[in-house]
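Shown here: the complex without one of its protein chains, the others still in place.
So, chain A:
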Amino acid sequence: MSTKTKDNNPAEAGSERRLNMIEAINEALDIKMTEDPDVIIMGEDVGYFGGVFRATAGLQEKHGKNRVFDTPISECGIIGAAVGMGAYGLRPVPEIQFADYIYPGLDQLISEAARLRYRSATDYIAPLTVRSPFGGGIFGGQTHSQSPEALFAHVAGLKTVIPSTPHDAKGLLIAAIEDNDPVIFFEPKRIYNAPFTGYYDKPVEPWKTHRDSVVPEGKYSIPLGKARIAQEGEALTVLVYGTMVHVAEAVCREKGIDAEIIDLRTIVPLDIEAIEASVEKTGKCLIVHEATRTAGFGAELSALVTERCFYHLEAPVERVTGFDTPYPHSLEWAYFPGPVRIGEAIDKLMSE
């Protein structure tokens, strides 16, 4: 069952230490590197410099060049080498600098990492965790804003994980590194430093005051495939992940809607029980993601909800997504599925 657990409210755990998402990721990497000598970090600029987003800052100095190192600019080479390291017995954590640049590594991910266990009947496995910043809302234009999670959701053998809070980022990353299957770990870079509500014209609330930035020291993990009820409610179910969790929360708060917001956290394998339980309770379902609409992961969610909760639905499932265009630069806020688009969908659902 994926009901509200103590993971959801770390403040109850007694610790009040707060981190932003970058610090939480860095801490997860440090903990796993310290604990497991087979964990290796590799990628462009991750070594001496500590990563363009600082996620690997200090790790090379602490764990040595043999375990944290820079790579040539070759995504195919990074993932391919990581598959070979996995076959040897290491547990590589390669970084792809932006999710927009993961495509040269796709053959290695889809044809190799995802299939290795199956095709070799467990002779060889690929226990990699590919970390990559993804998502828009940062004026990143076409090649620093994409959300390609649906491409990976379609690949049998891969797991795709997307945290939305510092607390979850640490626990999910530790679980991903320990997982024996290849995991795509997408980090919503818009919320690395602060949660983002989609109200780009209003001041940003820092992680410092957010309930989910309380990050316990030491090791804890959050199981892959389990959703988090970000907010309990009765009127409507919102299925969401990454940055859009915070946008959906803000819009529902603004509109005074008693929504149940489910942060999926892992899109494959999906927490279908949490989704069914919520939609059966509310009878209405809104799906929100930043990625383009057609054949996006929202289509899979919508199909599942329709197939499995049809007789509980009081209205057609609604999808709020990015438009089916490349991510534009100057028109970012017209593209981004922000409060107006989400608000309209909520109004439509609530009027049924």
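FYI, a residue touches a chain if its C-beta (ideal position, glycine included) is under 8 Å from a C-beta of that chain, and two chains touch if they have at least 3 such contacts; residues count from 1.
To be clear about the criterion, contacts and distances are computed from a predicted model.
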item	value
Chain not present in the shown complex, as UniProt names it (candidates "Energy-coupling factor transporter transmembrane protein EcfT", "1,2-phenylacetyl-CoA epoxidase subunit B", "2-oxoisovalerate dehydrogenase subunit alpha" or "Multicomponent Na+:H+ antiporter subunit A")	"2-oxoisovalerate dehydrogenase subunit alpha"
Residue of A:Glu16, A:Asp123 or A:Asp201 in touch with the missing chain, whole complex considered	A:Asp123
Which of A:Ala24, A:Ala55 or A:Leu90 contacts the chain that the document leaves out	A:Leu90
Residue ranges of chain A at the interface with the undisplayed chain	40, 66-67, 71-72, 74, 76-77, 80-85, 87-90, 92, 104, 107-108, 111-112, 115-125, 156-157, 159, 179-181, 225, 268-270, 272
